[in-house]
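Below is one structure, written out as structure tokens, with a few remarks after it.
Only a single protein chain was left out; the remaining protein chains are all shown in position.
Up next is chain A:
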Amino acid sequence: MTFLTNRFYSLIGFEIHVKLATKSKIFSKASALPARPTNTQVSLLDMSVPGSLPYLNRSCLEAGIRMAFGLHCSINKSSFLERKHYFYPDSPSGYQITQQRKPYAFNGFLEYPLIAKRDRLQAKYVPDKKEIIKKCRIDRIQLEHDTGRSIHDEHDQRTLIDLNRSGTGLLEIVTHPDIRTSVEGESFLRELNRLLIAYNICEQSGLETPVRVDANVSVHEKNTKPTGFRVEIKNISSFVDVKNAVDFELKRQERMLLNAQPLCSETRTYDSNKRQTIHIRRKEEKIDYCFMPEPNLPPLYLYDDNDIMPTNNPNYINIDEIHRQLPLSPFKQREQMQIKYKDFLTTEHIFDLLRYEMMDYFNELMALVEPSDINRQHLILEVLLDDVKRMTWGGEKMNKFVKIIKPELFLHIIDYLERRIITRFSLYEILLISYKNKQPDKSLEQILNDNNLVGIVDNEKLVPMCQQVIDDNPKLAEKYKTNPKKAIEQLRLAICKQYPGRIHNDLVIDIFTDILNKQSS
């Protein structure tokens, strides 16, 4: 997204709510599994029955600490939880337990590659290649719990409440307004999401969105300082929506400024069908949430290797221990990949793998290939970024592809390709047939035979075939004398047409050259 004119600059910041993938909720023992029948995962606390008390789920705090390390945050070794008061029917206690005055983590950053998914309408990728790694500062991360869900029954004019989500653990990540464009925003969120999955903080599940974003967007005149005005777009649930919402908002604000209309701070929502943001309320109507420390929960004390561990609490958390057990971050993973496959893998390749969602699949395949077999590794990369990319709509259907074509099958096909049982041309065909195959038991050989796709390598068969083609095309044989390159190419096309997908280019080119040289000599 670029501005229509050169007069403005933008500030974009996010508040990101991450649903923690813990077995139980953050303050109760109820299950936190997504997408269950309504009101089946509700403990006494989750519906605020009088006399019920919260008890912190240790694994939520641990997940939070992993996130803090992933975002290079400073960690408060003593922080506390607070009550944020507001009345809403799906918030049964009348307050949300969160962190306001002292969050457990603050002052971090995330470096991310500028990679956005293809927009189906605009079909554009990365606009700026000079500054390919960007950095966004993180203001704070806080632990909190989610509210229930209101379901509006238009027919009966009533609101129903589902408390399954009430009390599930959330991390709220607040960024600085370091993001300038919608593509940067989307790229940032995608890298954050990779980190969340690598560190097992949230689930990669299609059932419910584990990441919800509030985007703060403001456009300002160049050479002026930000006025503090901002528009908050609440509750956007997909990264593409974030990009489109931000785009819409930037354009809207720019147009307002160009027309000299006043801009005011407000809260908006995004309608993904109409692709536009809609006004909800003005920001001037500031709500006082009457924050107060949660008296039922002791402060969150964290320890590191230098501390004397508490004797009275066996459940203490040592953050250095968590740090030692952290898996590689996606950033580090990519660094290591580049060293490991330095012979053929470029940064651009890595970004392509990310862009087309092929990174995990690629790594799975690599794990099954001999580390010294660079040729095969290279071939795999090539097939992925060419045939597979085409087949999966630029990676959009990669999930489905991975499910059907398991790494073993894929390597089997690559193996056939290397052994010349199949040709480079039929590869796409074979992948596509396997991909759409309704009978998973069917072996690769059967598929090849049924579709007559076995490559022809036998010279005794090939020579007469080539001779036949030359005989059928006397004009081309003539042409060989004047323009051998073009003649051979056209002969190759002719034989490929006759035996679709079964011809190895190098073999027939040699034979054609042989025969024609003999004829002309």
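One rule holds in what follows: a residue touches a chain if its C-beta (ideal position, glycine included) is under 8 Å from a C-beta of that chain, and two chains touch if they have at least 3 such contacts; residues count from 1.
In the analysis below, contacts and distances are computed from a predicted model.
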**Request:** Mind telling me which option in "Probable electron transfer flavoprotein subunit beta", "Ribosome biogenesis protein WDR12 homolog", "Glutamyl-tRNA(Gln) amidotransferase subunit A, mitochondrial" or "Bromodomain associated domain-containing protein" is what UniProt lists for the chain we can't see?
**Result:** "Glutamyl-tRNA(Gln) amidotransferase subunit A, mitochondrial"
**Complete:** The listed residue (A:M292, A:L328 or A:I404) that touches the chain absent from the view is A:M292
**Asked** Looking at the whole complex, which of A:S48, A:N107, A:Q490 or A:N505 touches the chain that is not displayed?
**Response** A:S48
**Contact set of chain A toward the excluded chain (per top definition)** = 44, 47-56, 83, 85, 87-89, 92-95, 157, 159, 161, 288, 290-292, 295-298, 312-314
